[in-house]
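What follows is a short report on a single structure.
Only one protein chain is missing from this complex, and each of the others stays in its spot.
After this line comes chain A, so read on.
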Amino acid sequence: MSSHVRTVRPNQMVALMERAAHIKKMLEQGEKKPYKDVIDVCWGDPHGAGMKPLTFVRQVLAACIYPQLLDGGNLPMDVKRRAQKLLRWCDGGSVGSYTNTGGILEIVENLAQFISQRDGVPAHPENIWIHPGSQTSLTSILTLLLSSEATPKRGVLVPVPGHSTVPLSVAALGGVAAPYFLDEERGWELRADELRRALASARGVCRPVALYVINPGNPTGHVQSRKSMEEVIRFVAENNLFLLADEVYQGSVYDANSEFVSYKKRLYELGPPLAHTLELASFHSASKGLLGECGLRGGYVELLNMDPVVMPYVERLFHLIPSPPVTGQIALELMVEPPQPGDPSYPLYMHETEHTRRTLVDNVKRVLQVLNRLPAISCQPVRGGAFAFPRLHLTTKAIRKAKDAGMQPDMFYCTKLLEDTGVFVSPGCEYGQKEGTYHIRFCIMTPTDTMEELLRRLSAFHLKFMKDLS
């Protein structure tokens, strides 16, 4: 079996996930527990956590899947027109056809327009590819950059804490995931001196070729400042690295004082020569933000400043992913072309999106309020993204108890939390954290009631846990 796959860090979450599934089943079968349901906020999955899909999106999707609905009187005019337009873009007028490898041309053009409007910088459809989710795009780009036979091994600088599957991907491709630590005390700031330290350290074990940044951050919820982004760009340029910018949470910024700026835009603000030479891959998706359509698998990558000689090979590689699911492509299209003022669906669309925005802003406020009032738990401001990532200040006794149970301390906390309260969150050890620190991650994209109940159960549990192990 592939030795690279074998070296991939074992997934400590599996047992916890299986336990959560088991408890859910037991409750469904009527078993009595001190709680009536499992609150599953383990993943960045808004629908899974109880948020509703946007009506417009689902109406258009249904009409595309079953065009007989276009004849009836039940769907708004703009839904019908939109579905008709989308079906014209599909071969044979069916969402069951293959599309071009990188996505339906018209949708890719609309993505380019969206990016251009967002950044004030032109975007070209030839540089954009739609894939079944942003992780698929990322894995493809990593496949290009890494090489299982290279000696020394090639490295990718990855944030700690960061997305748990990226180090897995890097290792499976024969690369080394070299960590750089975000500064918790400074709101999870990405510091240039840390990047320099990380790079020097990485050079001891590999040849670094790329820097992977997540902005807004997962799990950390920070939003990079313009200054920080400039430092990253200059660092990447000085050290001849490929910049991988995971920007899937760009639609989720809650702090009035924070602003999402794309790496592409920031790069252009710095002007030539950097703007015309720095190699950049930006990733986005329909899984997060207001749509939350994780299950439809719609994501894209925009490539910038690639060596033209390499591009034909990039395309060849992308051809190995036969064709992104049409439902995911439709989600992306509707994400960048929402209803406009005057459209019949506009009022409901505004109502639903405003409600979601308010809910999330309020959730984040509540989380900070509640957690920062509790002893032995603290949380940096959640300025954006899908998660809260509070720090647990565990006692020596608690840490020892965890070690006796053969678990990481935060995994131990999460396991007990699940058993005792039905709240399913994930431990910081899944995402990486500074040695001797412990965290939990939970999704904040939930209905208001769910968040209140979650915080109630979590608070009660936390107080008891800390008291018992003081």
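Points worth noting:
Quick note on the criterion: a contact is a pair of C-beta atoms (placed from the backbone, for glycine too) under 8 Å apart; a residue touches a chain by one contact, two chains touch by 3 or more; residues count from 1.
The rule is simple: contacts and distances are computed from a predicted model.
This complex has a chain not shown, and the name its UniProt record holds, of "Thioredoxin-like protein", "Translation initiation factor eIF2B subunit delta", "AP-3 complex subunit beta" or "Alanine aminotransferase 1", is "Alanine aminotransferase 1".
If you put the hidden chain back, the residue from A:P219, A:G328 or A:G432 that touches it is A:G328. Check A:R186, A:H319 or A:K365 against the missing chain and you find that the one touching it is A:H319. If you put the hidden chain back, the residue from A:M26, A:M77 or A:V310 that touches it is A:V310.
The chain not displayed touches chain A at residues 1-3, 5-6, 8, 10-11, 14, 40, 43, 45-53, 58-59, 61-63, 65-66, 69, 72, 74, 90-92, 94-101, 132-133, 135-136, 139, 143-149, 165, 168-169, 172, 209-210, 237, 240-242, 273, 277-279, 291-297, 306-307, 309-310, 313, 316-317, 319-328.
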